[in-house]
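With one protein chain removed, the remaining protein chains of the complex are shown where they sit.
And now, chain A:
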Amino acid sequence: MSVLVDHFDVFASGFWLTFQLCLLSAVGALLMGTLGAVMRISPVPPLRWVGTAYVTVFRNCPLTIVFFFAAFGLPSLGSNADFLKIPGLDSLFTRLGIDLPYFRFGIIALSLYTGAFVCEAIRSGINAVSPGQAEAARAIGLTFTQNLRFVVLPQAWKAAIVPLGSVIIAMIKNSALAGFFGVVGDLSNGAQNLTSALGEPIIPVFVGVSIGFLIMTAPLGLLLDRIERRRTVAR
């Protein structure tokens, strides 16, 4: 197990990069998912179709294929996902701004894929809000967007938070794929280097990787348990 000590820097920097990837992808997925959910319940049919098509495609395609499209499809279309080089944000998350696009591609793949599940979690939350709430909001003259923003979404959010947490935990685990699609130095890519290039033993290295993921996922799981329990007491 000495590899964990000798190469602690690889695990630490891998953890940090995976954490950044997950944080940015989670934000992206929440944005995509909320947008998708709002489209799916919108009164405008073409918007509903777009929302439904998005969920149908990305919920039902394997994540590996989505990664293939992001990492190899986008470049063949001539995109380096430069729109993610967001000024300010790229000084905090330096990988966003570099020339090598695979970190950005990873965010795109994870956001799009996870967004479809976020969309369904939020939509189930919206369905859990009694129709009378939206009706009362309409009756005092709120528009569709105001209704969502001030009445429906704040309540839907509460009902959706536990399933959303599960979706995000799944996303954190899925982020391990990014290391195999060009992202250099995250947990899985770092581990691969240790075992193949440096010949370190496989089992301790992957124990280290697992610990890295558990540090992110386990506390999130405990937090969700706690939220759920508090909700049950309140009820």
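Convention: a contact is a pair of C-beta atoms (placed from the backbone, for glycine too) under 8 Å apart; a residue touches a chain by one contact, two chains touch by 3 or more; residues count from 1.
Note that contacts and distances are computed from a predicted model.
One chain of this complex is left out of the view, and of "Septum site-determining protein MinD", "NADH-quinone oxidoreductase subunit L", "Arginine ABC transporter ATP-binding protein" or "Glycine oxidase", the protein name its UniProt record gives is "Arginine ABC transporter ATP-binding protein". Considering the whole complex, the residue from A:13, A:79 or A:133 that touches the absent chain is A:133.
Which of A:142, A:184 or A:211 touches the hidden chain is settled by the complete complex: it is A:142. If you put the missing chain back, the residues of chain A touching it would be 43, 130, 132-133, 135-143, 146, 150-151, 154-155, 158.
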